[in-house]
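Read the structure below first, then the notes.
Chains shown are a subset, placed as in the full complex.
Letters are used for the chains, namely A and B, taken in the order the chains are written, and counting of residues starts over at 1 for each.
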């Protein structure tokens, strides 16, 4: 198999961005909904997709099924084993040592970070989603004039809780990145808060999104940014991270900025990571959706010019425990094969390859978030 | 060769978007013009390009020539056999069972759908190009105040003809997709029709293009949209289909939307197909221009996250019969090798691979257009 693949297979990963797993049993409809970024479409099964094929191929055997077992058998066996056992098997198989859990997206009832870590035998930290904090501040009935201070104070309280290691923004979903990069003035924030208060709904005002991003800059913690791939709430062309260039210049490296997912803009993200000291990237979410059959191709593009201290691992697993396993597998094989083949072609020395694997799989994240190594 | 390649080679394709073939004999200059999206350039032969190389390699043998025969020999033999025989050979070799013919682009005198089907031994349907209908309405001297109703009525008449199975828009060429997604009001349409009437020329007013797209929504028929690659009348960055996101939300799945060509935005198109129930894609036109040497690479990207019910085949052949053969060959080989290799790597089960091949090559199109299977 080769030394690099072996080393990556043995490495406890640091999954710097993931979510929880749905705790209870899952109907076929619910399972199919959870494995797609699309939705429930009559007559089109989510299993008939790259991710569906990958689940049957790579997750089935962990449930004692033959490879490629049909969806009905897969789900029957899943139900038979029960959610707790299924989750335990996939989380253990993922070989994840550290989880940084974004707790801010939970339309479903999810496992807590502690439950997650427990099932996997790892350690969990928390990432605070800033839009949730802002919306909670608004929901609590803050006066628009006080919104700016109240949001800042709420964020500071949220990140002061034990185990919080970073913050996250879904600005890509709310406005896209083609925003005025400048810090908004207090008067602008107040005016926008008034308008938001009158309008209601989720935080999607461009001024308040900018204020949120600049509040993150002041915090000093690593900031995760959703970029690229997601559900149909994204306007993809506005989620190209290179629209952040002026903002990255203005913020001047105050905080690490971690570009999540990135596909189909992995090259654009790599460019930013290559020219801005504070920028890092991963291709989480993408890897399990394209599956092991294409994970390497995505990683090849993501690594074309990315400095080796700048690539991180994340699963972005949400809902089904399968995605922890699939994400980890696709990452280990994709990166492992890429590095191994470069060693075989004598384009890369073996010690270098081993170092790059360890950096991307664990050490880069430990360094950025200031975490101890996995136990 | 493998079971998937064999199955794809034997499958009568449904070519859901193509044009006609020039009926008469072709001079070298004319032939060279027809095989490029560029034009006639002194000192640069169209044969010195990926598509030119592919024609000599894959079409020459069907004219009894050795592979890679020089252009002059190729064209001499082509003339010797005569257009009728040449067209018959390439159309038969394409193994196409069903053609959906866009009859709206014909700067050259082309075969009719019936002649095409006849030469290939298949069945032909028609796709109505909406810009042509609009321009015919204007040319007939409609009063601007009556344009909206007249266009709607003309489209309804056009699609009521026997054999019409869908409509097409070249909005990508006329305005690009970065349009206001909302349905324009009757007053806006009338005002724009007045301005167009005064100005003349082709339909390129943004309000009237929006009106055209919303008229298509009301029809209920599948709508083909040119996206990405084309001649230099395109502003490529405005033909990125993700600019359609808001419009896709507003139209709410009323009609199937088929993204044509897509390159270099095949990943963006795949994203839309993965997150919008009503979106489908193909990589027609692209496949014969890149040739069999790169068709697989394009298909690999197009399929990274595309649900397997969402990929269709089209040749987008225009003018020369070679492109029916080349498009079909590039598709069969590209998809066949992709699937076969995944089966060989045990990433995909053989029955799944065979099903995906059949879906993409024929059944997805039959389903979307509501057609009977090829006879």
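Quick note on the criterion: a contact is a pair of C-beta atoms (placed from the backbone, for glycine too) under 8 Å apart; a residue touches a chain by one contact, two chains touch by 3 or more.
Predicted, not measured: the structure shown is a model, and the values here were computed from it.
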item: Full complex, copies of the single sequence (shown: 2); value: 3
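Please note the rule applied: only the chains that are shown with their structure count from here on.
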item: Geometric centre distance via CA averages, chain B-chain A, whole Å; value: 37
item: Touching residues on chain B, where the partner in the complex is chain A; value: 240, 242-243, 245-246, 248-249, 267-268, 271, 274-277, 300, 303-310, 342, 345-349, 352
item: Chain A residues within the chain B interface of the complex; value: 36-39, 41, 44, 46, 48-51, 53-54, 56-57, 67-68, 229, 231-232, 234-237, 263-264, 289-294, 297-298
